[in-house]
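Heads up, one of the protein chains got dropped from this complex, but the rest are sitting where they should.
What follows is subunit A.
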Amino acid sequence: MMIEALIAVCLIGSLAVLAAPNRYAGKLAFGVSLLPVVGSLWMFSTFDASGNALLADPAEIAFYTRETWIELGGLYTIDWHVGLDGISLPLVVLTTILTTLAIVSAWTPIDERQSQFYGLVLFLEAALIGVFAALDFFLWFVFWEAVLIPMYFLIGVWGGSRRKYAAIKMFIYTNVASLVMFIGFVALVFGLGLDTFNLADTAQALVLDGAEPDAAPWIDANTLKIFAFFAMFAGFAVKVPVVPVHTWLPDAHVEAPTPVSVLLAGVLLKMGTYALLRFNFTMLPDVATDFAVLIAVFAVVSVIYGAMLALAQQDLKRIVAYSSVSSMGYVILGLIAYTVYGVGGATFQMISHGLISGLMFMAVGVIYNATHTRMVTDMSGMADRMPVVVGIFIAGAFGYMGLPLMSGFAAEFFIFLGSFGAVDAIGSLAPLFTALAMFGIVIVAGYLLYAMQRTLFGPYDLDTDYEVGRAPVHDVLPLFVLLGLIILLGVAPDLIFEMITDAVDPILPGGDI
């Protein structure tokens, strides 16, 4: 019942914070959010990694609960069905930690309607934990959509000057995508004639039993599978986001307040890649393999194009935002490789990018709090005035570039190792795609160093009326926590990589699923 407890704590806490006076809301939310952190770390320490969410025997997955939720006229049942494996557990831990840090980082910038803000953040946390834990499609979908509502308000109410535009764009993009995905998955299940929306059963039927969906006379099984694959792919690709459906992301990022950007880049984008792994790449591996080259092209284009866009930006936050597009491209490349290192590295990259992008957004946020500008052209020599924050910013940037002993290096190394050796899926083109994607690192280093050189170094100069002083301790502390985690995972990737590969193994060709 640990998962239920985590979700319940967040929901009850969310209500409590909503009811609290604005002055105490931030502290109260921080206190509440520590409980899920402790809970998820306890789960992490007692975790039994032998299970996979989509394996046949449900008892093998950790923290498993399954209760009948709704039965519909004997036609099918919908269950409350949750559990965690080596892929989802690290994401839950990431969610709880980042939420707490995001709450702390919100203390300075959020100065109105605090109780609503923190209430929504905790509600968001509950939904995110649910997304990673749910094993029934409907339950999962409920959480998936529940993420949207707080996000809409968090961007729309507390965001920057174009917040309404950004919030609505995000809402419409991802909601339409969800509908397409929903239709795709439901068509697949109806076609299979299953009496449940259990994800494991669907995966079993498709992969182990080789069942072919057979929905209507006017569509043959293979076409339906391809349709379902691409409907789901389209839905998740928007969330990831993959070029060319990425345009909502920079707007959302730039307009969102810092703590929301942290959660958006750190956790929300992972929903897309996580769902791709769980649904598309696990359930329909044959379709994925058939279209592997196409998907790999999407991945590489996202990597290169996202990086090029970042290179062209003048706004620090926009630079970090576009770099997310690029980083998530690596994840797709790792997934399509269908090797232990590829898929495992992709999952590792989800965690690593969550930490690093969180760090970068927070650092940009702290600089913005002090200077009230994010434009590269408006400032120079910030290192003189904010040495600590700037130091952490540089360290985070090095993580982004993939310097050894930082988690980014481990993640990208695994992915490249995996995709280079991806003989089955993308075949002889694997080295080419890998090489192209690796070139992305050069651009990343380029735009980060270029931006840092202009803003952080040189003589101090600031083109606003604000006097830059030391950042408050509670602004800087989360940065240290994140940097510590980044280095920890960089030095000892096996802390999570082992459990990831345990869960990834059965999904691969020749595995159990």
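By definition in this document, a contact is a pair of C-beta atoms (placed from the backbone, for glycine too) under 8 Å apart; a residue touches a chain by one contact, two chains touch by 3 or more; residues count from 1.
Following the convention adopted for this analysis, contacts and distances are computed from a predicted model.
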Item to check | Per UniProt record, name of the chain withheld from view ["Tryptophan synthase beta chain", "Dihydroorotate dehydrogenase", "NADH-quinone oxidoreductase subunit N" or "Fe-S cluster assembly protein SufB"] | outcome: "NADH-quinone oxidoreductase subunit N"
Item to check | Selected from A:13, A:90 or A:156 as touching the chain missing from the view | outcome: A:156
Checklist outcome for this item: Touch assignment to the omitted chain, from A:5, A:35, A:49 or A:146, lands on A:146
Checklist entry - Which residue from A:175, A:247 or A:373 sits in contact with the chain not drawn here? => result A:175
Next on the checklist: Even though one chain is hidden, which residues of subunit A still touch it in the full complex?
Outcome noted: 68-73, 75, 113, 116, 138, 141-142, 145-146, 148-149, 152-153, 156-157, 163-164, 167-168, 171, 175-176, 179, 183, 186, 190, 216
